[in-house]
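With one protein chain held back, the other chains of the complex are shown just where they sit.
For subunit A:
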């Protein structure tokens, strides 16, 4: 416990230093005082930075909130040995890449479609975007019922046209993908809108020039739209990957990680271990998630943005 408070103190001490001492400043008072950072900084440092730094220490302990025992890397070893925890680790990647990839493809498709001259454009945009705002838990509950294998409306409809519907959430091999499907349903509207915003920013002159050169619809898309939508694509990829890797509530509402632990992801493992009282193991899961997110997002955003500069 003493070590624990010590970690907390050093981190707080670091926070106190940022505002520079007034003596060093030029005598003229700036109208943009650095202390404007402090109120926000207090919230950020106390509730985000300190816990994040402390998590590295606590992940190396056996921890109940009253008692801390240092056990080295045991939590991490356990994390990569127990099959259910490993499943959660792998599922996190599957879930994030499936949802992110689908949102890019479908978002681009719908974005181009809803930027063209078709009837009901406003209605379509509003309709596709609305699920983004609805509570994730509400959507989870709704689709859990719709996807019910016994008498759920989706399978009833499939049965009516002669297809035997799968056990969406009860079949271990597809439960995770079913949840991912609902995630795509809920999130594709945001990707679409980002692409529409990107389409609007493309100057019409390019298309007029291409028309003079005799370009068809496909080469317009391939050589004008797609390259100029690059910033939008980067935004969609990064946003949906960050969201996908951290995703918790939809999975929790729909399957609770089940059947068994076949649809567990890191975030749900973290919650389960926390619930079971294994705070150290839960925090180790958090550190793993931190590393996974950082290892994917930082290089990816650097790479995506650098390639953009070269062009």
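By definition in this document, a contact is a pair of C-beta atoms (placed from the backbone, for glycine too) under 8 Å apart; a residue touches a chain by one contact, two chains touch by 3 or more; residues count from 1.
Keep in mind that, in the parts below, contacts and distances are computed from a predicted model.
Asks: Name the absent chain by its UniProt protein name; which of "Outer membrane protein beta-barrel domain-containing protein", "Carbohydrate ABC transporter permease", "Tetratricopeptide repeat protein" or "Spermidine/putrescine import ATP-binding protein PotA" is it?
Replies: Answer from the UniProt record of the missing subunit chain: "Carbohydrate ABC transporter permease".
Asks: Of A:71, A:142, A:177 or A:224, which one is in contact with the hidden chain?
Replies: A:142
Asks: Sort through A:94, A:132 or A:177 and give me the one touching the missing partner chain.
Replies: Result: among the candidates, A:132 touches the missing chain.
Asks: Touching residues of subunit A against the unshown chain: what are they?
Replies: Residues 4, 8, 18, 20, 29-34, 36-37, 39-41, 43-44, 46-52, 54-55, 58, 63, 65, 113-114, 116-121, 123-124, 126-138, 141-143, 145-146, 148, 151-153, 156, 185, 190, 193-198, 201, 230-232, 234-235, 242, 245-246, 248-249, 252-253, 267, 270-271, 274, 279, 282-283, 286-287, 289-290, 293-294, 297-298, 305, 308 of subunit A touch the chain absent from view.
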